[in-house]
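Omission of a single protein chain aside, the complex is shown with its protein chains in their original locations.
Labels for the chains are A and B, by order of writing; each one numbers its residues from 1.
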Amino acid sequence: MRNRATVATFFRSRPGMTLAAASLVVIIATAIAAPLLAPYDPVAQPDIVGGNITAPSAAHPLGTDQFSRDVLSRLLFGARVSLLVGIFATVVTVTVGTAYGLAAGYSGGIVDEVMMRLVDAFMSIPRVLLVLALVALWGQMSTTGLILLLGLTGWFQLSRLVRAEVLGARQTDYVASARALGAHDFRIAFRHVLPNVLPPIIVFATIGLGNVIVLEAGLSYLGFGIQPPAPSWGNMIRDGSELMTAAWWVSLFPGLAIVTTVMAVNALGESLRRSLGRSESRA
Amino acid sequence: MTTSAREPRKTARDGEPLLSVRNLTKAFASRKRLFRKAEVVYAVNDVSFDVHDGETLAIVGESGCGKTTTGRSILRLIEPTSGEIKFAGQDVAALKGSALRKMRREMQIIFQDPFSSLNPRMTVGAIIREGMLIHGLATRAEAEKRAGDLLEEVGLRAEYASRYPHEFSGGQRQRIGVARALSVQPRLIICDEPVSALDVSVQAQVINLLQDLQRDRNLTYIFIAHDLSVVEHIADRVAVMYLGKIVELAESEALFSQPLMPYTQALLSAAPVPDPARTRDRIVLQGDVPSPANLPTGCVFHPRCHHPARDEACAKIVPPLEEKETGHFVACIKQPPTMVDWAQQQSAGGTKPPERYLPLAALSPSHRSEGVQS
Partner (left out) sequence: MSAPLLTVKDLRTYFYPGGGKVARSVDGVSFHINEGETVGIVGESGCGKSVTALSIMRLIRAPGRVEAGSKIEFDGKDLVTLDDDSMRRIRGNRIAMIFQEPMSALNPVFSVGDQIAEVARIHAGASRRDAWKKAVEMLALTGIPAPDQRAKQYPHQLSGGMRQRVLIAMALVMNPALIIADEPTTALDVTIQAQILELLRDVQQKFGTAVLLITHDLGVIAEMTKRVIVMYGGEVVEETSTPDLFTSAHHPYSEGLLHAMPRVGDKRERLNVIPGTVPPPTAWPSGCRFRDRCKYSWERTEHEHPPLYEIGPGHVSRCHLADEPERRKDPHKPLVARRSIDAS
């Protein structure tokens, strides 16, 4: 992609990816611009005493919740939290998983064996249970804590994937040639192996982002994640869960937000997988 | 057309060889399968040879004979199980860490597959510069200039440095691989089937390039190949491998005019000759190459051998690689002269005394008259 024309054809030939990417851009932009877009303070409770729930109206396009807070404003600010946690947790996952997989695949032998058996052990525990157990140990969660928790429980599969790719790349003649040229292991790993295993990592990261958003929502729903009154999509659903029949709008809109975001992320991941795979086989 | 393109090279045969390989062995333990013991496969089995400064030694053989493993073991791209590799007086097998990396400057490799041998995510220029920068042979600016010069030297354009490998054809990629190998000014280049993936017309271009470079830069080649016609064209000496062993090693001229190992004879006679007038006398070997996990006893070639004197002794005695004529080494106890004397052979169950056997079919056309007389 050296110039504009090729960028344009790149997207034009992939309408699915373009749509998914565009939706994500919109979602992220709204989250960033939340203070500008939100009509009210997300935690303000104008009617503390009455706790007035109002249905969507001109004043409150998405209604208010049982604490009389504006749902739209909470949704916009909640997006910040959900995406922030999602993206940073994914960054943690990718960094740790890639480094671990690279180290295991590149060292080989007994080191590799031990590292992978360790991963097997971690993978035998379902992630949700692991997260809940750690939350219980940890007690109150800060946002940073949540990011670390989600990030550090998500890299096992990635490390296996990276390791397998590294083992494949290590067999190639261009790596043999780099060794023959006298390149250091470190240089080979980062200059020759890593760039060639990047495509599956990118795909994993994208799909992993969707998972983390759902997981964070789940935790917050259960009350372990982002603590009220700070809004997150998960705890917003929880707020409305007991009022589903009376005040559907409280839970429905954050629910829709999660579904849309995760679908866009997954669609992007899927089309990335296809197009990266395609360019690989062509090269 | 008949004038030889190259002067017979003055090689200091009496002096130290540039590379000396002794008893090189590489054993792989095959992966343990369920309910089965891991078996040991000898890919290279006790191989010894010398390579002199400025010469081309070809290693030929069919797939699985160990020729590629031999080449890569010399570079320590594969760790040899045992054996000694001496390069310019240095013990390569004992080198470690930075000493090993430094030594690698002196020995380079060109690969068979022009597609997997270039990193698809690096520009051609970066690929060629890498070695120079690693060894501190040039500053970045110098390296850039030299990469351009190298591209021109291998018959490409200097501007190609900014492109990626996938923009080039197989022959062009092979030239890039050659430029990369040259970038660190090596003395020895191991050419691992460098032309077998290329079309005939492109093959000729690359072979000529390799010969020109050898002349201009006084390079030494180990040329690994399965195609005997290419080998005869480029090699000074030829080593023939079969099932991990060198079975014959001779000057190219001697090998093609007087192949003494029955396997070499079959290999030579099997190559299709582009001459419709040549009668089809041919040694067709029966059966397949045995599995290296289950090597035949005695001579590894005996189950498929066509030597008229083949007998029980061949299955019992491991033939030593002996010098039958000056510089002509053969591993066959049935081709005289041999140190494994008749009494020894008889006690191993031999019934047919050794006899000189040189079938006409084994000789390449231009050698036929000489061959028949000798």
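Here is the rule we go by: a contact is a pair of C-beta atoms (placed from the backbone, for glycine too) under 8 Å apart; a residue touches a chain by one contact, two chains touch by 3 or more.
This structure is a prediction, so every number in the text was calculated from the model and none was measured.
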Visible chains in contact with the missing one: B
Candidates B:R22, B:R121, B:R217 or B:R282 - the one touching the absent chain: B:R282
Contacting the left-out chain in the complete assembly, out of B:E62, B:E84 or B:E251: B:E62
Hidden partner chain, residues of chain B it touches: 1-6, 62-63, 169, 171-172, 199-205, 207-208, 211, 226-230, 232-234, 252, 256, 266-282, 284-285, 287-289, 360, 364-369, 372
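Keep this in mind: only the chains that are shown with their structure count from here on.
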Whole-Å gap separating chain A and chain B, where each centre is the average of the chain's CA atoms: 53
Parts of chain A lying in touch with chain B, wherever the complex brings them together: 172-174, 176-184, 187, 191-192, 195-196, 282-283
For the chain B and chain A complex, residues of the former touching the latter: 72, 75, 77, 101-102, 104-105, 107-109, 111-113, 116-122, 130-131, 134-135, 165-166, 177, 180, 183-184
